[in-house]
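Yeah, one chain of the complex is gone here, protein chain that is, but the others are all in their spots.
This part shows subunit A:
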């Protein structure tokens, strides 16, 4: 069982003062093996905070990030899965699943973690799964109205990946989960 935290678009301090307190109390150091961050932290303080939750931190560049040297894309292998990370402002039209599928083919990954729209999605297509963990702070977005703070926790176990999405709705944390299974060439979904 490998736990991977996926989150992004915090936009601290431009659009939000901090992570919601309820999220912070859940993100305890030592429980998570990897962090995939889609970008737009935006400042070093947030980077340092994430590092305390888990030292294996992978970040890609968002267009508002203070650190301009984060990579545009990142590929990591965890267990049987190849995961790709990209903020998503580079893929036009923004949030378009077909265009994201192209990026996924280009990176050659089973799972593509991407952001920018601040809207949680978990979508399966022919080439794999696209996951958008949304905005961990519920930051303002020109693309999505009424953003609820959200993040994703992936449990990778052999050929199976369970995606837990945590959303803060009206002050309460709600959890949902989606199962994906990888076969030889493709990944299948079940809810």
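Basically, a contact is a pair of C-beta atoms (placed from the backbone, for glycine too) under 8 Å apart; a residue touches a chain by one contact, two chains touch by 3 or more; residues count from 1.
One rule holds in what follows: contacts and distances are computed from a predicted model.
Of the names listed as "Ras-related GTP-binding protein", "Chromatin accessibility complex protein 1", "Vacuolar protein sorting-associated protein 35" or "Histidine-containing phosphotransfer protein", the one that matches the UniProt record for the absent chain is "Vacuolar protein sorting-associated protein 35". Which of A:1, A:28 or A:92 touches the hidden chain is settled by the complete complex: it is A:92.
Considering A:15, A:34 or A:58, the position touching the chain not shown turns out to be A:15 (whole complex).
Residues of subunit A that touch the chain left out of view are 11-18, 21, 43-45, 63-64, 89-90, 92-94, 98-99, 101-102, 105-106, 108, 126-127, 139-140, 142-143, 145.
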